[in-house]
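Removed from the display is one protein chain of the complex; every other protein chain stays in position.
Our next item is chain A:
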């Protein structure tokens, strides 16, 4: 129980000996070219299989499976709900109307202002991970981490060159508004089918991204402030994230102009930066960052939505003892061979081959380097988002 509570913010730590941890750390921290246990390059992702629209009872769904056997299913359901203005906002509007009626018409635009943007609470996310209670720290932390960039991203289709087509004014929140009195409520239910072998964030984020891309809402027939009335033809339904015809030949069919954010897990080991870490790699990481990105609709380059640090589980591991300090090997020849060196990145004295978890935090320069690798043109973020675009939706 305690072990699980400790590991609550990170994944379950694999039971690796200090010698194994030290071996992993050394090979991952080789300058320039880290050697990963599964032979990937530092920016390479694990192969995955993905499919969408697998659950007929939902508005949109997706399944993603990694090659190591971890699988996640996401179902998105939408409900129409009456917009309840807060007591304060409501009375504010009433007061305003009263004041306007009293003092003559000085602009009715103010009263309508509140309705055009949606509320973040209309998107609900629930994550279920086997072995964890729903109020444990890990599911709560993960769902906040994924919900935050989703509702935060107010990239919009400010009415730029190509008109309103494919744009989403006010981001996802704005898309959920039907009219002043009604709105959509979105339930995103994330189910991890397997044991959390590695930190499940990238898997869950990719699955949620695909499910949201596949989500369709019935076509609205009513207009303006009427009670909403929908077209019952499911084929006429519109995508939650609207699409436009593609101009690029590489991707068939239509593409999304606005896309939901993706959260990437990035770790740093000594001077190296490694993407999509497996469980063993996270266990020796110096820093773990979750970085959420999406495409900026205006400039068609990536933008940053949120960064969170994740507690690296290496701090929970047991440090090993160098031979020179070990009573059992004292006086043996091996003790003389090991010599202490100063690690350039940490400034701490280290004996090579002896595992010592990293203390302290992360330098600002390292954070900047990690974010730059994600955001830059032709970088990892673009590769991931383009790869996801290739998944046939609907």
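Basically, contacts are C-beta pairs under 8 Å (C-beta built on N, C-alpha and C of every residue); 3 or more make two chains touch, one makes a residue touch a chain; residues count from 1.
As a convention for this text, contacts and distances are computed from a predicted model.
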Per UniProt, the name of the complex member that is left out, chosen from "LSM complex subunit LSm2", "3' exoribonuclease family, domain 1-domain-containing protein", "Vacuolar protein-sorting-associated protein 36" or "DNA-directed RNA polymerases I and III subunit RPAC1"
"3' exoribonuclease family, domain 1-domain-containing protein"
Among A:80, A:140, A:193 or A:237, which residue is in contact with the omitted chain in the full complex?
A:140
Per the definition of touch given earlier, which of A:27, A:44, A:179 or A:306 contacts the omitted chain?
A:306
For the chain that's not shown, point to the residue among A:68, A:296 or A:383 touching it.
A:296
When the complex is taken as a whole, what residues of chain A touch the one chain not shown?
1-3, 5-6, 8-9, 85-89, 91-92, 94-96, 98-100, 103, 114, 117-121, 135, 137, 140-141, 143-144, 148-149, 151-155, 173, 289, 296, 298, 301, 303-311, 315-319, 359-364, 367-368, 371, 375
